[in-house]
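Complex shown without one protein chain; remaining protein chains in place.
Which chain is which? They are A and B, in the order written, and residues in each are numbered from 1.
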Amino acid sequence: MIRVREKYGDRMTALESSYLTETLKGLSITLRHFLENTLTRKNTVTLNYPEEKKPYPERFRGLHRLMKRDDGQVRCVACMCCATVCPAHCIKIEAGEHDDHRIEKFPIEFSIDWLRCVYCGLCVDACPCDAIRMDTGEHPKPQIDRNGFLTTKIDLMKLGGPSVAVQGGVRPDNGEG
Amino acid sequence: MAKLTINGKDVEAAAGTNLVEAAKQVGVEIPVFCYHPKLSIAAQCRMCLVEVEKMPKLVPACQTPVAEGMVVKTDSERVKTAQAGVMEFLLLNHPVDCPICDQAGECALQDYYMVYDLTGSRSTVGKVHKPKVQDIGGGVVLDSERCVMCSRCVRYFDEITGDAQMGFFNRGDRVEVSIFPDSPLHGEYCGNVVDLCPVGALTWKDFRFKCRVWFLEKAASVCPGCARGCNVTVEHNEGKVFRLKPRDNEAVNQCWMCDEGRASYKFVNEGRLLDPVVREEKKGVTTETLSSQRSEERKAYVKKEEAKAGSREPHTRKAVVVTWERALAVAAEQLVKVVATKGGAAIGVVLSPQATLEDNRAVVRFAADHLGVTAFYMGGRLDGEGDAFLRLADKNPNRAGVLAALEMGAVARGLAARTADDVVADVESGKLSALIVMGNNLPVSPDARARLVSAAARLDAVIVMASNRSELVDAATVALPSATFAEKEGTFVNAMGMHQKLRRGIALVGRALPETQIVQKLAAKMGFDFRPAREASAASPATAAPGAH
Partner (left out) sequence: MATPETARDPLDVDDLPMEPMVLKMGPSHPTMHGVIELTLRLDGETVRAADVEIGYLHRGFEKMGEVSTWNQVFAYADRLNYNSPMLNELGYAMAVEKLMGVDVPERAQFLRVIASEISRICDHLTCVGAGAMELGAFTAFLYAVKAREFLYELLEKISGHRLTVNYMRVGGVWLDMPDGWDGAVRQALTDAAGVMREFHKLVTRHRIFFDRMEGVGIISQEDALAWGFTGPCLRSTGIDYDIRKAHPYSCYDRFDFDIPVGDKGDNYDRYLIRLEEIEQSRRIIEQAFDRMPGGPVVSSDPRVALPEKGPVYNTIESMMNHFKLVYDGIRVPPGAVYSFSEAANGELGFYIVADGTGKPYRVRVRGPVFAIMQALPQMLIGGMIADIVPTFDGINMIAGELDR
């Protein structure tokens, strides 16, 4: 147990009461910062945004992207896991029949409402085939009206890359079927 | 009767009961794939193996009848190892299909894995591949990789429908269940095999990819397809019905339903009459956008109405989408005029065996007691095909209910329902000056329908309470949107005289209302003190089947 009054001081001393020492102490701190910041930019914490930006960390959960198969088609198979797990119910998927029997199911429409989204990342956790990721490192941009936040499958695929999961569970590296 | 112990609990079961059923009596679940109470015993999946004292090996519970003094354990270490082992074998070649498989949410493998398995795979070799996505006819899609070879489908076609349409082909780990060459599934009962299949090997084409099972909410109801009144579950999500699945009812449909019945939900979603429509002498169209559902569909409908109404001879009535208040006011006005000038006998009321007992009762009481109507007719749908299993030729679920409605009341009404052809005749002959119709159409030939529509143009009032759009709705002076079976509570009386209860599934679509409420409001508009009576139904509750409620 630490008695804070004992550690930090209780009643004001005469010197402290006179404002003198405290004022001088305070001014010395702020003056030092002032001079330092005027002469160098070494320790300033202000960033001149948007010219200077702090990079988002690797795990930053930003805007979504839909990953692609090797041939550029969308990896997503419309299993609806992300729509199920989303706490904000902002993912709407319409499933359709794919001509290729090995793919079988694909999303005809995949839309995320980026305004309703809380960027929790549960959709990424829930995806069983690495089809959706939130690693674009982008935050939602301002829009003029609400509809600007509705994204479609094509928009989401723009930043998509190759998915690490292959349909049916064949590992790309050892080729085991 | 035999007394035995299952997991330490005492059970008393009739002789010949197998252990799976006996265990159910005390709430013990024994997992099964191939066993089904309505099919013969196969005992081939080995998932139901249980330990019985004094028997050296584990025995399949589905094949073991109860015996006096049996001590059964379903949770011992040996049983658990066996269950995990069976699961491991079944999953050896099972494709990683959960994301694309419709069965997710009602899959025996998924459910049993979480309770009886939870181990990983020890396989280091690839899986055997078999044909996927095969349309084998009858509305069924087969995926051979997902099959666990339980043989339920084979036995179903052997024993229930009797036409042996499926069988096993090949051997070992290449075995596939399939149809016979060049012989796609036929018959009216193929959908049951999809319900039977415990995994996603057999799926229903109509439901394919429409909605995930765990999103569906369920309401216990009765199939509107025919007078059998098979008990069904209406499965719906966000105001749309996705499928009907059979419910167990030994007295009516056991656990089956026909394919026609499975498709009988579609009219709930499509082609609905969403708003009250009035045809009056008005220039221009006013569309009130009160319902937020399907506004595009409604706008298109109104446009079509405008076009049609504008071109109809000899009057210049235009279709106007109006509020309920306005529509009821117009209907009331028209009816009052007819009653005053020509009397209630000039009004014909077409009842609907597609509507519930309560709806028909309300219409009968309103018409007979307050309007003085004596001419009642039977509406509904035309007859179709019946068979010896479930389907009946009468494709209306509630004909007996309409007849009961005509007989009900404190005073025996002595009213009879004449046929729909009589409606056409009476309208053409001028005997009727007004029609109140429940239902979308009349069960008459297309030729007679056309004649009715043109004859109806000369009537003073044609008030139609319909759920879907049709030529009859187009011919109405006032068309009032009514609710379908999926949106209301009520009773259907089937051909065997059983009263079966419908539970409400989805919310009312558009601005539809159940006919009971429509009639209440119309009566109020006309100044009558009308309240639907809470009379006991004419048939005793004992005829209602168990499990019907």
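One rule holds in what follows: a residue touches a chain if its C-beta (ideal position, glycine included) is under 8 Å from a C-beta of that chain, and two chains touch if they have at least 3 such contacts.
Since the model is a prediction, treat every value here as computed from it, not as a measurement.
Chemist: Out of B:Ser40, B:Thr81, B:Thr119 or B:Thr341, which residue would touch the omitted chain in the full complex?
Modeler: B:Thr119
Chemist: Out of B:His36, B:Arg212, B:Arg247 or B:Arg272, point to the residue that touches the absent chain in the complete complex.
Modeler: Of these options, the touching residue for the absent chain is B:Arg212.
Chemist: State which residues belonging to chain B touch the missing partner chain.
Modeler: Per the touch rule, chain B residues meeting the hidden chain are 91, 94-99, 104-105, 107, 109-111, 113-114, 117-121, 212, 214.
Chemist: Which parts of chain A face the unshown chain closely enough to count as touching?
Modeler: Contact residues on chain A toward the absent chain are 1-5, 7-10, 12, 16-17, 19, 22, 25-26, 29-30, 45, 56-61, 81, 84-85, 87, 118-122, 125-126, 128-130, 164-166, 169-171.
Here is the rule we go by: only the chains that are shown with their structure count from here on.
Chemist: Nearest whole angstrom, what separates the Cα centre of chain A from the Cα centre of chain B?
Modeler: 46
Chemist: If you look only at chain B, which of its residues touch chain A in the complex?
Modeler: Residues of chain B touching chain A: 95-100, 104, 125-127, 129, 132-133, 208-210, 212, 214-215.
Chemist: Spell out the part of chain A that touches chain B in their complex, as residue ranges.
Modeler: Against chain B, the touching part of chain A is residues 77-81, 84, 95-97, 101-102, 104-105, 128-129, 168-169, 176-177.
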